[in-house]
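Yeah, one chain of the complex is gone here, protein chain that is, but the others are all in their spots.
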Amino acid sequence: MEQKYFRSIEELKIDIRPEAENKPAGDRQFIFEMQQELKKSTTASRRDFLKLFGFTVASAAIASSCEQPVRKAIPLLIQPEEIVPGKASYYASTFFDGIDYCPVVVKVRDGRPIKIEGNKASSLTKGGTNARTQAAVLGLYDNSRYREPQSGGNAASWQEVDQAIISQLNAIKNKGGKIVVLSATVISPSTKAVINEFLTQYPGEHITYDVLSASAMREANQLSFGKAFLPSYHFDKAEVIVSFDADFLGSWLTPVEFTKQYSINRKLTDGKKKMSRHIHLEGAMSVTGSNADKRIQLHPALEKQTVAALFNELQKLAGESGTKQIDSPADVKAIAKELYSKRGKALVVAGSNDPETQLMINGINQLLQSYGNTIDTAVHLNIRQADDRKLQQMIADMNAGKIDGIFLYDVNPAYDFPEKDKFITGLSKVGLRVAMPVLEEETAPLADFICPDHHFLESWNDAEIKTGYYSLAQPAIRPIFNTRQAQQSFLKWMGSDLDFRTYIQKYWENNLFAQGDNLTFTGFWNSKLHDGIFESGRKESEDFAFDQTAALAAQQKVKAGNADQLALVVFPTVAVGTGKHANNPWLQELPDPVTKACWDNYVSVSPKLANELGLSEFDTVNVNNIGELPVLIQPGQEYKTLSVALGYGREKAGIPATGVGKNAFGQISFVNGHMQYVRPDVTMEQLGGTYEVARTQTHHSMEGRAIVRETTLADYIENPISGNEIREEIKKHLKTLYPKHQYDGFHWGMAIDLNSCTGCNACVVACSAENNVPVVGKEQVLMAREMHWIRIDRYYKGDEHDPEVVRQPVTCQHCDNAPCENVCPVAATTHSNEGLNQMAYNRCIGTRYCNNNCPYKVRRFNFYDYNGSDALKGNEMDPTEMTTDLRRLVLNPDVTIRAKGVIEKCSFCVQRIQEKKLEAKTENRQLRDGDVVPACAQACPSEAIVFGNLNDKNSKIARYFEDERNYHLLEELHTLPSVGYLTKVKNTTV
Amino acid sequence: MNKDYITAYYNDEEELLKAVRQLKDKGLEILDVLTPFPVHGLDKALRMRRSRLSMVAFWGGAVGAALGFLFQAWVFTKGYPLNFGGKPFFAIPSFMPVTFEMAVLFAAFSMVFAFLIYFKLGPGAKTVIHDERITDDRFLVVVGIRKESNYQEIEQALIATGAEGITHNV
Amino acid sequence: MTHSIITLQGNLQKMMVLGLLGLLLLPFNFIKAQTPEALKNYQQCKACHNLEGPELLGPNLTGVTQRRDTAWLIRFIRNSQEVIASGDEYAVALFEKYNKIPMPPHDLTDEQIIDILALIENGGQVADEYLAQMEAEADKGATEDAARAAELRDKELKMAELERDANRNFGTTFIITLIIFLVTLIDLFVTKVIKATFVHKTVVLIALVIIGEVVYKEASALGRQHYYQPEQPIWFSHEIHATQNKIDCLYCHSSAEDSKSAGIPSINVCMNCHNQVREGKVTGTAEIDKIHEAWNSGKPVEWVRVHNLPDHVYFNHAQHVNSGKLDCAECHGEVEKMDVVMQVEDLSMGWCLECHRTTEVQFANNEFFKSYELMHEQFKNGEVKKVTADMLGGGDCMKCHY
Partner (left out) sequence: MYVSPIREPLIRGEKNYSQVTKDILAPMAGKPSIYWYLGISLALIALVFGAWATYQTVYYGIGTWGLNKTVGWGWGITNFVWWVGIGHAGTFISAILLLFRQKWRTSINRSAEAMTLIAIACAGFFPLIHMGRLLLGFFIFPYPNTRALWVNFNSPLLWDVFAISTYFAVSLIFWYVGLIPDLGTVRDKAKTKIRKAIYGFLSFGWTGSAKHWSRHETVSLVLAGLAAPLVLSVHTIVSFDFATSVIPGWHTTIFPPYFVSGAVFSGFAMVLTLLIVARKALNLEEYITVNHIESMNKIIILTGSIVGIAYITEFFMAWYSGVEYEQFTFMNRAFGPYAWAYWIMMTCNVVTPQLFWFKKIRTSLTATFIISIFVNIGMWFERFVIVVTSLHRDFLPSSWSMYSPSLVEVGLYVGTIGLFFTLFLLFIRVFPVIAIAEVKSVLKSSGDHQKTAHHE
């Protein structure tokens, strides 16, 4: 069972060694030493170094002798009692980077965070995560982190920096100047409080800048409800979901939570016969769109009128009259009927940042009685608080020299602000410029002072993502570098000696404890810190009534759009998102769920348009002066819609990110005060060059093979086997000369529900993190040598202009008759008595025969020395500095690092299986169903992956394998896979 | 050859054959016949036994096969039984190729070594070269001389068979 | 930690009751308590506490039962840090007084602790009849067995050392044989001093055998450290600590029971005792000063690892010590008899497998193995006499390599 400590390491240090206070660098020192040792170490492998707690294994072969190298074992001076050498401990924390929110549990092994899991205690995410959350741990060990404070570009001590800043602040204050704290959305009440205090002491303004803005929604709600807020949505209560380009499974508001909710109504296991219906209207192909039951291509310019038309249809159905008739490109009548028939169980959302559209959406939801059912206005969603108008005002003020001091916290406008030149010139006019970055970025160098912030895994924090949904963040490691948490800096500059932890505690004691149960506050605090979650059940007062007039007014204003011009959509990918994490190799190498491309952004063009312009794949074009980008022909893309991913084209970042792709933020425009992520009229210039984009999948058709099996809800209800009939046929033909092997005790199996999988890729990153899967870089991916142990195959079905998208996560199938095992000459891969297809890396001589003979092609070969673990030196293949000592701290000590020339593959996370078995043994009990959870299953936000013991007939996995929808991939080969798939069911019924 | 002998050489295998037959009829003791290439019918003329080398080969092969098979069987059932792709541990068909190869290997080597050892041939083996031209175009008959037998008689007999030349070590 | 908090609250009442019981029944308890086992446990206390006279690490123990009530003592002995953490003034004060050296947690049952306390009351003496009884038991075969066992182990160790020396001489043996070999060959073909060639042949044959042997041994020892016995930075004798002072292995290598690695004690563990014990029997102050130096300078001691496994081998101490119920000596040999630690087993894969194939698992006693239904059937109806690790997949690659 999971062990979470209610005290952070930091506290422990304080308890156990009072001198820790006056030796703050103690642990950091320790890590540095480890790094130095590492640099010295020649033959000692990194795994050894990580294998034993707090042991620095330095080693040098004794000169002129073939003796084994002397391995040193260096214990800590004082070993904190909670930390058992070689045993992981878990700390609840919270991941929030201004865009993504996810309560997490951090796995700390030997003093180092090595893995992030979702926190099951949260009723919002229920243990789900997404790719970025999973990858966040690698950010802690980013080589491009600022390591100490800087003043005027030179390293300085905190004292110097603080003195300078404080004196300047006072100067500004005395001359009655104004300062600005520019930050991304802050959902931490304590942080807010700190900033407010700071701004009361030094008069100024706190301005929120969200790269992905929802200010239009807030404004719309202001008009509809008289209150600018974001409500919380309940996709789980919605039977019909209509989304106008709202990528709620990928990037819209809180995708992890939404995916959880969404997947609940997509599951048909255990005899469930009901499932939600999802209609998606969009121009570019998004993750969410590709999962929809019905996807309607809609030119962005026509979105508004379509919404209006839908609104109109619904008004008609609701019997309201005097509405505006407007023709629509899509058949909104049908949609309206569906929605209206499911009044109170329907939900309509739009991704647009145009207030009028959002107003009409509000109107629609009102007509559908969504408010109070699928939309909760009493619980507000606290992300995306930015008000774009204010932001523009601030830029203007800066340029007008009205701002004397600016504090940049958790923002990087010099890279991602749409009119970044304006910002930069403005910034130069500001007297006091203080940046508080974590990673190297474009903005910080423009500041006088760089006061590097902690990584979130080093900091204390709290969060209120929704009204009454609190969570805490605590350090899982002592600061690696000489950094300081931003809030701490603010406090310092206010002249307070309070440390932020106590500040938070105080805040909670004063504001939240009252709502808590009748424990002492310490008890309350401890338990909350242990869970990381506190859901007080607080609600906002709903002292407002819905007012339809604004919506109607908006509808009246709608004019027909023009679909003949090229429209450009800029969007955040599920990988690098807005570029904050661009320097994370795991994310850079993560194939996009739709295009399967990585390491670049590109212009997605519809096949039809490509035909017309004679464009072929990888031809380079220039859209609206983004710069030279390759074309990717995207089936299902709306005829005249182009789309380019945000988050690329970093100029000042680490090695992995710098110069990858082009920066598309310039395409975001302010239309009546709100950021627009769509440009209805762009020009595209063909440059005639070609530029290859690395894709992990280059063939997109199933060639009519029964690989991903699917059916429609109607057929399924009629006959649960539908779509899977062929299986019976296949089973009949399976004959064997040899008797089957008996699996006594355990027979591990995995079932993947194709209906729940949204292709979000969280599993891929989780797997990489858990199993030390190397990052190979673009060149190698181009050569089809990526190493991911689990991949999500994506196929297009039907017409290339409007294809249907199906996805299938494929990992080692652990066949009981594994073709790979027979052919290995050295017995490096064999079958365990628990049905695992074992791979003994150290026995492998790399004939690649197993790889050839694997029908699923899930085996991966170390073509080069990707890990720097080779006996021969100087032959590493490491374009992303993953082998640097700092990065290596993320490696999982329980998993061998694979050498050059060996095959590797999914092991069903055998290290976890073994760990849990041992746990059961020591606790003298049987293993329970659900004890063992592989990384992919744990990360999955939609619980599409189920793992367990097939021998245990009551286990969930056994039930899944009994399900009529269950089938095995390429079963006709009689490989007897241990991985089952549940047929995909599309709700096409109306 | 530690005893006295006369050697006679011929230039043509037919003559040699004739000669050998006659000498045999005369009951002379032919110690050896040396030829540049295998002369057909010569072994009959010399009344040689059938070779037993093939038997050596057979038994060698048998042993090889047995070793090969048993070793594999032991490894897979006792030594370290491992489950390969769901195959049974004692998977006879899988053992066949190796068994066969071992059989051939042992057969071939046992026979060749038997041959070499039996005739004391081998790297750098010391043997009497009667005449450098034997390996070129000469056919040589070596007739042994017993104490009692008459030296001239034998010489005559040899000349009678049309020997081109005669030498002797007495 | 939290669950331990909960258990703490849970146990509290229980302990109170027990404690009271203990106090009430003291006189009876007093007799009952002093089992030989208690004496054994008491040895550990003595490492840091005196009864009276000069104080060692912790306070003197005489009259401790008067000073604190049993429940409190039980809590404190079992896990002092917890008590301190819970903010108990007395405990904190104590902690402060004895310069913040935490008393290590002890895994003892309430009864055991009460026994020890009773023992302390009795001035660390065991009532005569129990002593007698103990001796009696000891005499009863126990000693012989022990003696025999010890003898055997000594023999083993001796053998091991012999073998090691033999191995160490491999190099020279090899060279000599090689020279002889070459000389004979030269003589056989060139010099021809000895006429009888069979002499050469036999010599060559023998030489080849020896060389083959050496090569094979060396090759199989390659990359392994059998009989590795490095100099340690501090002359630390397990003989003194484990045998003479009877300190349990797990006192220093505390994590062996519940973690992958047994762990090398951090300096504070050494300091627990050596804060006071400043002079050693053998080395005087020389070696112990090094500890203090490390403690003061804050530079940890750089021990040399004796038992090293390759990176691709996953070994878990908890698995073997805790659930496998193996004795440390099974793999590490009689460490408590070594002044300088030596690796007595070759730690080869073959060696691991050998053990996995022969040693039984706790099949009947551990609930976990209930999952193996077939095996249980066969076990019940006697088809299977003993269940080894190998029979449950202990020979599979991915039990150790992943």
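By letter and in written order, the chains are A, B and C; residue numbering begins at 1 in each of them.
Just so it is clear, a contact is a pair of C-beta atoms (placed from the backbone, for glycine too) under 8 Å apart; a residue touches a chain by one contact, two chains touch by 3 or more.
Quick caveat: nothing in here was measured; it's all calculated off a predicted structure.
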item	value
Chains on display which the left-out chain touches in the complete complex	A, B, C
Contact residue for the chain not shown (choose from A:G523, A:P855, A:P879 or A:G930)	A:P855
Selected residue (touches chain absent from view) among A:M877, A:V910, A:I957 or A:V979	A:M877
Which of A:K506, A:R538, A:K652 or A:R843 contacts the chain that the document leaves out	A:R843
Sites on chain C contacted by the missing partner chain, in the whole complex	220, 224, 346, 348-351, 353-354
Where the unshown chain meets chain B, residue by residue	13, 32-40, 42-43, 46, 48, 51, 53-54, 57, 61, 71-72, 75-76, 79-80, 82, 84-85, 87, 91, 94-95, 97-98, 100-102, 104-105, 107-109, 111-112, 115-116, 118-130, 132-137
Hidden partner chain, residues of chain A it touches	697-705, 707, 780, 783-786, 791, 793-795, 808, 810, 819, 822-827, 843-849, 851-853, 855-857, 859-865, 871-872, 875, 877, 899-903, 969-970, 973, 975
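Criterion: only the chains that are shown with their structure count from here on.
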item	value
Chain A-chain B separation of Cα centroids, rounded to whole Å	81
Averaged-CA centre spacing for the pair chain C and chain B, given as whole angstrom	69
Shared-contact residues (touching 2 or more other chains) in chain A	830, 832-833
Chain B residues touching chain A - in the complex, by the definition given at the top	82-88, 91
Of all residues in chain C, those that touch chain A in their complex	1-3, 5, 81, 84-85, 100, 102, 105, 223-225, 228, 230, 255, 258-269, 294-295, 298-305, 308, 310-312, 314, 316, 318-319, 322-323, 366-368, 370-375, 392-393, 396-399, 401-402
Chain A residues touching chain C - in the complex, by the definition given at the top	3-7, 15-18, 23, 45, 47-48, 51-55, 57-58, 68, 70-79, 81-82, 84-87, 526-527, 530, 742, 744-746, 828, 830, 832-834, 836, 838-843, 894-897, 907, 910-911, 914, 917-918, 920-922, 924-927, 949, 951-952
